[in-house]
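Heads up, one of the protein chains got dropped from this complex, but the rest are sitting where they should.
The block that comes next holds chain A.
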Amino acid sequence: MISMGKIRKNVNLWSILSTLIILVIIITNLNIIQNLFNKPNDNWTHIREYLLKDYLINTGLLILFTGVISLIIGTSLGWIITVFEFPLRRIFKWALVLPMAIPPYIGAYTYSGILDYTGIIQIFLRERLGLTINQGYFDIMNIPGAVFIFSILLYPYIYLITKSFLEKQSSSLIENGRVLGNNPFQIFIKILLPISRPAIIGGVSLVVLEVLNDYGVVKYFGIPVFSTAIFKSWFSFGDIDSAIRLSSVLLTIVFFVLILEKILRGRKKYSFSNSKIRPIKRYKIKGISKWIVFLYSLLILSLGFIIPTLQLIRWSIMSFTSVLDYEFIRLIINSISVATITTLLIIIIAIVISNFNRIESGLISKIYSKITSIGYSIPGVVIAMAVILLLVKVDNSLYGVYKIFNSNTPKLVMSTSVFMLIFAYIIRFLAIGFNPIESGFDKIGKQFFEASRTLGKNVTTTFLKVDLIMLKPAIITGFILVFVDILKELPLTLILRPFNFNTLATKSFEYANDEMVQEAAISSMLIIIISAIAIYALFSLENKEVK
């Protein structure tokens, strides 16, 4: 039996707010499932018979090859940076994360611009070397091209996770391997790779989810997959039912990926409980090996960041007079203000739920934590549909209330305003803000909270006077991560933005789709610069904390 005392102990501002937020997340996502039970229409029969197979094969190829290639690049770089000492290692260490600053859709149109008939490479070959070029060799707008773009821009997820996992391992592992007669490569394959498996698989699953979420690359390259098909069913054919069915197939793939991740990770959690571990000591490699390692790092960095960025800078110089105008300033204001407002809201919500979870720390908190993190696994297109369906319903039921305030009110208020976009961002990116803040609370522990309670402060005062200040690094990390993700976001923004509302991301995508890649460069560069600064700031923050 639940006593009154127990109820009073557990019901407070934090628990009520957390429960409300969790309910909103559940209701939004249930909308998709609820609509699945409608009777399928002719359109769906057509899609199922003729198109679904292609969507499945294309999606399968993209996630399989991107997964494998980014796995190879990410783990090899993570290993090289942790284990070897070579020229410019300290710069590579953080610079190799920079490809993350380039959203894949920007990478896609930049690379196809570099490689097409009027691009810098073909001009050079044609005009300087007088070569006749087979266009087939330079066509990147296909599945292998998309795999290249995804792999070279998304590998940092795996690199980062492998690097930070290996950095925490003990030197004795490697030394033991050497004493037993293994060379560095054998140690990597036989010891380091197996112990990093859970971390690496976590990274790969993030990459795969990013590929499933993508709309920009596949649309620009004309590859039919689920996200483009959902878009088309809905906006070209006005067929919401089929769009929902496609979404549910896509969601099934997502859940399959998540289950596979869980199975592959297994129950193995290798970490050192001993706090006295000696960090891995790096080998000083000499001779040709040193330069091979250096050139490999430089090649990946060039492909993932330097080359596309240089191309974008060149285009920016060519197009800035025609692009920089009042309209462009509006784009910046729109992007920054929507990203700032949403990020603040996400951070507040993340703090509320993670503080509640810390206080509660039982089954409920585990469930809340899972639900909060769910949004990041669901592709943007699907979230966009769920949010529209929900808010149109809410608008319909609130029409009477709107009328009290304004007799000429249109029926759809929330679902035609920027509110809808912000709401959808929150559902999608909550996990990004939640994770660092939850681990921030974990790091602080419960002792200061309890000390404050015994000194006469309630949960809220304790939070404001004690936790908030100690949580500052985690809040800054969460803020930067969410802000950058929103700034780069494309599918949600394309679908849910109000009429005539553009952001840097949507504008660059629009320009690129209208074959105006040079005009797209400046807004793309702005996104990349802000993201690159953010990545650097995060790195400095991490180093400061370690010190």
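Assume a contact is a pair of C-beta atoms (placed from the backbone, for glycine too) under 8 Å apart; a residue touches a chain by one contact, two chains touch by 3 or more; residues count from 1.
The rule we apply is simple: contacts and distances are computed from a predicted model.
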{"item": "Protein name (UniProt record) of the chain left out of view, among \"Transcription regulator PadR N-terminal domain-containing protein\", \"RNA polymerase sigma factor\", \"ABC-type quaternary amine transporter\" or \"Simple sugar transport system permease protein\"", "value": "\"ABC-type quaternary amine transporter\""}
{"item": "Option touching the unshown chain, where A:S407, A:T454 or A:N500 are the choices", "value": "A:T454"}
{"item": "Contact partner of the left-out chain, one of A:G60, A:P194, A:G362 or A:P498", "value": "A:G362"}
{"item": "Absent chain, residues of chain A that touch it", "value": "3-6, 8-9, 362, 447-448, 450-458, 465-466, 469-470"}
